[in-house]
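Not every chain is included here, but those present sit where they belong.
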Amino acid sequence: MQRCHVTGSTVATQKAAGLTGFSLLTVTPVGGGGELVAVDLVGAGEGDMVLVAMGGAARETDQTRGVPTDAAVVAIVDPSR
Amino acid sequence: MQRCHVTGSTVATQKAAGLTGFSLLTVTPVGGGGELVAVDLVGAGEGDMVLVAMGGAARETDQTRGVPTDAAVVAIVDPSR
Amino acid sequence: MQRCHVTGSTVATQKAAGLTGFSLLTVTPVGGGGELVAVDLVGAGEGDMVLVAMGGAARETDQTRGVPTDAAVVAIVDPSR
Amino acid sequence: MQRCHVTGSTVATQKAAGLTGFSLLTVTPVGGGGELVAVDLVGAGEGDMVLVAMGGAARETDQTRGVPTDAAVVAIVDPSR
């Protein structure tokens, strides 16, 4: 997975049927690489540090099986103390 | 997914049978990385900001199952107000 | 898919059984990124501008199902007039 | 696979159900590219040089089948003598 900062969200009225109902988060990988848009599976929001699963991994959950997404927010990283 | 600008279209008379009938859009990722060619699933056109699903995600729709494409335009991003 | 120039071909006598009988083309992506070797599905040749499908997409054709390749030339781009 | 240094671990209380029970290691590829977070399958720890399998390969083990991860530590590289 990639550690990413959630930087915002994306609104798309016109989309493939399978994407309906998902929150689409804009995320930026901490390890470098450009901005991505990922479906949210854990209730993350702007400012959170999250883990994003890419590729087929994004579809290995009950919510996302068969959904045309290549990225999913699968965890919120605990703030370090 | 990657946010991309649609910059044009690609015409290919000679192609694998599975690609017949698709509009092939040329897109440039906002987050960096080179130009891609993606099948259009949402009626996007030049100038639109879209979401492109890569890899197996591009084939997780009724139209694209079994199609030899690794990229599909799956949403048109709403213009911000 | 990636728009690529076909720059040559690769000969490999010793190879995995599944690759036997394919023409292996050396291609360079127009959008950046290094040289790739792709199986040819459309009769492309040196100098052609082609579309290359990467990953599982390369195996979504009758000729390539079960073949250990991650890249296939799936279209020849029409020259612009 | 990619040779990586294990540089730490990541704690995420809130996560997709399938990730429960895995140790999440932060790793940096020796060959370049940014930091990744991978599930540990071999008891690796900080300072180890490991092999990380990416994509679907990360889910080709009994422990990870159906788990929403795109990276798994699948080997610890023997120190060279």
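A, B, C and D label the chains in the order they appear, each numbered from 1.
Going forward, a contact is a pair of C-beta atoms (placed from the backbone, for glycine too) under 8 Å apart; a residue touches a chain by one contact, two chains touch by 3 or more.
Computed from a predicted structure; not experimentally measured.
A.B. asks: To what total copy number does the complex in this file extend, with 4 chains depicted?
C.D. replies: Per the structure file, the complete homomer consists of 5 copies.
In the analysis below, only the chains that are shown with their structure count from here on.
A.B. asks: Express in whole angstrom the distance between the two chain centres, defined as the mean CA positions of subunit A and subunit B.
C.D. replies: Taking the average C-alpha coordinate of subunit A and of subunit B, the gap between them is 19 Å.
A.B. asks: Find the geometric centre of each of subunit A and subunit C from their Cα atoms only, then give the gap between the two centres in Å, rounded to an integer.
C.D. replies: Distance between chain centres: 31 Å.
A.B. asks: Scan subunit C for residues touching two or more other chains and write them down.
C.D. replies: As it turns out, subunit C has no residue touching two or more other chains.
A.B. asks: Which label fits the chain touch graph of this model best, line, ring, star, complete or other?
C.D. replies: line
A.B. asks: Residue numbers of subunit B touching subunit C in their complex, please.
C.D. replies: 10-19, 24, 26, 33-38, 55-56, 58-59, 66-71
A.B. asks: Help me check something: in the complex, which residues belonging to subunit C touch subunit B?
C.D. replies: Going by the criterion above, the answer is residues 1-3, 29-33, 41-43, 51, 53-61, 64, 72, 74-78.
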